[in-house]
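Omission of a single protein chain aside, the complex is shown with its protein chains in their original locations.
So that you can tell them apart, the chains are marked A, B and C in the order they are listed, and the count of residues begins at 1 in each.
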Amino acid sequence: MNRVHVTKTILWMLTGLALAVALTRFAFGLGVTTNLTDTTPWGLWIGFDVMAGVALGAGGFVITAIFYILRQEKFHPLVRPAVLTALLGYIAVILSLLVDLGLPWNIWHMMIYWNPHSPLFEVGWCVMLYTTVLLLEFSPVPLAETSRWANIRRVLMKFRFPLVLLGIMLSTLHQSSLGSLFLITPFKSYPLWYTPLLPILFFISAIALGLMMVSFESLCTSWLYRRPAENNLVARLGSAARWVLGFYLLVRLLDLKISGNLALIFSGNWESWLFIAELLIMAIIPIILFSIPRVRHSATGQWIGSFLVVAGTILNRVNVGGLTMVGTTGEYYFPSWMEVSISAGIVAALALVFLFAIEKFQIWETRPREPESDPHVQPAFSRGGQTWLGSPSVAGRTRYSLAFIIAVAIGFALIPAHKIDSSGVVDIVAARALGGDTLFVDGNRDGFGVAFPHAAHIKAGKGKESCVGCHHMNLPLDRQSGCYSCHRGMYLTADAFGHDWHASAAGGNVACVDCHTRGEDRTAATARPCADCHKDLMPEGAAIKVNTYTVPSYADAMHDLCIPCHRQAAATNSDHPDLYRCPTCHNGKSPDWPTLAGRQPWKRRLNNHNILPVVSAGIEGPTP
Amino acid sequence: MSIAILTDVTKCIGCAECVVACKQVHGLDKDLPRVWQKNDGLSACSWTSVIQRPGNHYIRKQCRHCLEPACAASCPVGALHTTKSGAVIYDDQKCLGCRYCMTACPYGIPRYDWDRRVPYVRKCILCFERLERGLQPACTTACPTGATIFGERAELIAEGHRRIKAEPEKYLNRVWGEHEVGGTSVLYVSDIDLDFMAYKPGLDIALPTTTKKAMESVPPAFLGMGATMLGLNWIIKRRQKLQGQSEDKED
Amino acid sequence: MKLTPLTAEEKNRAFAPTKKPEVIEKQRLAVRYHIEDFPVDDRPRRFLNAFAAILRHSNYRFALDHFVRISAKCSRCATSCQVYLATGDPEDIPCKRSELLLSVYRRHFTLGGSVRGRLFDRGHLTDAMIQKMADSFWNCTACRRCTMECPSGIDHALITHLGRYILSEIGIAPRALVISTREQLEGATGNTSAIPLPALVDTLEFLEEDMKEEKGIDILFPRDVENADWVFFPAVSDFLMEAETLMGVAAVFAATGDSWTIGTGYFDGINYGLFYSDRILERVVKKVDAETRRLKGKNVLIGECGHASRSAKYFLPTHCGGDKALPVVNIMEYTHQAWKEGRLKLKANTIKRRVTYHDPCNIARQRWITEQPRELLKAICVDFVEMTPNRDENICCGGGGGTVSIDEIRPYRTAVGGRAKAEQIRATGAKYVVAPCANCKKQLKELLEDQKIDCEVIGLHDLLYRAIEFDAPPTSAEEPQKEE
Partner (left out) sequence: MKILLEFARGPLFRLTFAVMVLGLARILILDIWGMIEAYRRAGDKNIPWKLTMIRTVEWLFPVKRVMHHRPLYSLTGILFHIGLLTVPLFLFAHVQLWRSGIGFGWFTLPRLWADILTIMTIVMGAGLFFGRLGHSKSRVISRKQDYLWPLLLIIPFVTGFICANLGVAPKFYHLVLLTHILSAELIFVLLPFTKIAHCVLMPLSQIVMTLAWKFPAKVDEDICVTLNKKGAPV
């Protein structure tokens, strides 16, 4: 059963990674974790998890329709796995929505605030209802395990047919309404994909995908648990799918012909190639494969065929969901690793539930079991380590929990802290000198800071000439700008440069060459040093020279600035032997000076703000 | 009655007083360049901005307050809706954060609090609270040159056409917002082409109508599918029964 | 506790074989532990299989998991082990002994061991390690005293217990114990001392006559009385060796008038399963349960015997029905209760010589029975002294954990195991040492003899027998009772 162990370990690790990312996402917001922007507000989570997730759950209604409505009894072995997959698929959709929504705790608002004009409203309701229906459809299976719930089970079994019927009706609605979602963006979607028939196309492709998803799953589990696959049934499904796909192809091409966009297929831009690839993967190649009887009945053929349909349909949903809008918006979006890991983690978690279910319940005709589940089998000491970790449940618990926590820890380690630190630049009010000579320096705004005798330092530094010793780098015309205006992260290096700011201030794209020498890679390394333009930033005699665009963390900057002098002073000045000790400055006292407390209205701070009301570069489509 | 804002691009001097006024009135935070911002000056903290075009042209950008707003039609919980006066406003108590409005907006206006733990959709709300108190929007009040003015929509359209007629050589012969996407409450007259403000120029259909047909066919599709399935089931059941009988006979 | 170290000569004598070593030459204790001979090469594999089977079906896994993670090797336990104090041999430090089994667990049953095994391919269980365990675990008296000193709370006695259990599953267990158990579970007589039923009846009748003679009243040993309140299970060896204790018990019942009985189907309280195998433990406990239920008895009453009391008290509920199991009471508890309630009258100052009390580990360590015997003794003795330490921190007699039944190692038991106890008794200067435990009695007798201490080992009820006053005799004949 090594194959199962390895698979489960990987799945647990993916789940763990996703958990760490999900915690980050809820702690710091979507901006830190995703690559979503104002132009691309929907990304991988909608395109893959929701759009493709719902489509992949189509197996449930397709197979129940074949079995209960069309009364094809021989498909019985596939009904339970199909319903289970559908249920898990919809739970995946709900989970990923909970991550993707900005205010997931308001998801129930859909039930009380109605906007029936919105396709999303309809999709939301259908998903909620259908998930409930699937739960009711599936629950007799686990309930069969104990006799305690026999009554409930009997009632559920009585209502099976109406439930199935309701499930099919609901699926029809939301599978198609997912297409309706994008009817409202005729200005953004590429014409090859935009058509008023989107809902119908979505529905037809969902049927084909449902057939193939069930097949794919049967093949996957048979590989994993080394059990015989239902190859005969899969061949029949393949045969049916080829007709559905053929019909889909026909409708799609005819629609393009009527709307006059058929020629766009061969226009040679990347959208046209994408379109061709999509149709090939999703429909044309599978139709050919499944039309050859020998291929249709071979395991390899089934693997390839079902995989192609699944992959192709996912590609189609991603294309409609945003990929093909890039041409209009001009903004390229690629999911961050954190988005990917959340998607993968949700799939992994539900795959674990799936594996758990098929081991615990009667999903397949033969329930896959680890041989050691029988308590009287002699324990198998693993060949390499000669160890035995206990019965399958104990061993699994030991092994997978370790994999899980390691993955969570790695997830936390990989979180881009610089993004967290610099995204919300600390709300800064310049600390004012109090009593004319003392500053209260509180870099991280926690109320604890250093009381800095400013006047005394000026005096010790012999007058105003010494200012540059500390004020090594002022913002233009501003000697009093706090250290934190550049050293933003308390403990991490920050980017003080602000590329966008400079780019727009310098007049947009044309000004790149002002800093980046022509003909070289445009990186920070090849750019001109700051001081080339900002001569006054680094006066002679400054304690610290800045040559790169990054600046040390606030704490580092302050320590580097203060500690050397203090050390020197402590060594030479016997009056203050304690000067070099941390608590001399960090004495933990929080002087409650009223002028420092509280936020001041924006109006009074306006003059200190680097606002950029005027934007020179307009919207001119994608950057050439 | 329906109110509107008319911006005369020729009169704007790019002083950004409107931006400052907007920030002040709504207590918005300061702005910093962020990776997720589109480069048009709008952000969750700036609900209006001034875009500079070559040749010292300044165009104020803000929510267009469509007469038939796609954002309101797409919002599943109706968090975005049109007031009686015509302002498209946002109810943060209802919002789920699905961002369908941002996808649906043909002008790419709504912005998101990407860096907040509790994020909301942000955009110009036409100072609807000020309107209720009988005041003008902050921006039109603040404009020193009268480049952006406030009034009845019909009157402002007329005003726009009047200005064009008066100085046809100065203006392009078009009031932006009169027909676009079914008409908007924020209008422009200009000496340069303003089509770059929208994703697709010349789109004169009201966007909600695109999904309307699909949504209207939902109940018939639902019942139709149910009926079809029941019918199919009945036929097949009957056929199987007959088949069984005939087999019995043959036996 | 400080002990004078063993002299070389003493050491030689203690470990000297009384018989010729039979199987393994390295085996210091010269006991033939092997029940059946298996090829030595195969033993590690069979050990691991047995270990795994036990882990699978019993509750040891979580405890071992806990112990391997928490063991800090602080060496505090060394200060409390009477065996180590006597031998000074590092192998006898409880922590070191436990490590024998814990290292096997760590290597073969944990994830860390799996990784280490794959990386370095060493540390497998070898036959030498099994041999070491076989020696070491039977040096321990399983008195659980070290547990009291362990800051990490490692129960070394539990590990010894488990180690012996696994070893017994692969055929390594003291022959004496196994033979007794075989007789008890599968033999014709059904008890560890192989007493045939007629012999038992004879003995009891003889004792009844004896008591009639001494006390002048009928003190009976009721046999097979159904619906009795108390079904009595003494250590069966008492019938042979500690008749006075039994007479004391009978006298107590004669005084209180409660109904009690000895079952002729099964009358053995001894449970060697506690010492070497949970499986045997379970079987024996079930026999006790079955006999009591056959007689429709209400309570199980255990005689003066530590391990019999503990195995019944703690494992009767375990194996025979949890909360619904029959209540188990030790005879000392019963007697104390009767005395408290005034149903039993004891004559004060009956025992004139100095008396001390030895706490059997099995009933004192858990603070189960410590005060009752003391109160009874104080009631009848003139001069009662305590040993130090006492009660739950007492020192083992040196014959615990079943080692007392292995006659071959008497020199070891009296020179090493009981050394600390001997010092303790000597320090009190007592003439009677009361040991309410068959095993302790046997061990202490041999100990006092070998260590040449002038003191007598005696049961609690032996003394009580002398002090009971019968105010309402079952028969009319009342005679003046004899003074000691």
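Throughout what follows, contacts are C-beta pairs under 8 Å (C-beta built on N, C-alpha and C of every residue); 3 or more make two chains touch, one makes a residue touch a chain.
This one's a predicted model, so the numbers in the text were calculated from it and none came from an experiment.
Counted over the whole complex, the shown chains touched by the missing one are A, C. Residue-wise, the contact with the chain that is not shown comes from C:Lys96, picked out of C:Arg43, C:Lys96 or C:His336. Residue-level contact of subunit A with the missing chain is found at 20, 375-378, 397-398, 401-402, 405-406, 408-410, 412-415, 417, 444, 446, 448, 490-493, 552-553, 556, 563, 566-567, 570-571, 580-583, 586, 588.
Mapped onto subunit C, contacts with the missing chain fall at residues 49-50, 53-54, 56-63, 65-67, 69-76, 78-80, 90, 93, 95-96, 99, 112, 147, 149, 151-155, 158, 169, 178, 181-182, 185-186, 278-280, 282-283, 314-315, 317-323, 325, 366-367.
Here is the rule we go by: only the chains that are shown with their structure count from here on.
Note: centroid distance subunit A to subunit B, computed from Cα atoms, is 27 Å.
Spacing of subunit B relative to subunit C, judged by their CA centroids, is 88 angstrom. Annotation for subunit A: no residues touch 2 or more other chains.
Among the residues of subunit B, none is found touching two or more other chains.
Residue ranges of subunit A in contact with subunit B, taken from their complex: 26-32, 36-39, 41-42, 65, 68-71, 97, 100-104, 106-107, 109-110, 113-122, 124, 165, 168-170, 172-173, 176-177, 180-181, 183-188, 196, 199, 328-329, 331, 423-425, 427, 498-501, 504, 601-603, 605-606, 609-620.
Taken in their complex, subunit B has these residues touching subunit A: 14, 16, 19-20, 23-24, 27-43, 46, 49-53, 58-59, 70, 73-79, 94-100, 102-104, 106, 108, 110-120, 196-200, 203, 205, 207-208, 210-215, 218, 221-223, 225-226, 229-230, 232-233, 236-237, 240. By the touch criterion given at the top, residues 375, 378-379, 381-382, 384-391, 394, 398-399, 402 of subunit A touch subunit C in their complex.
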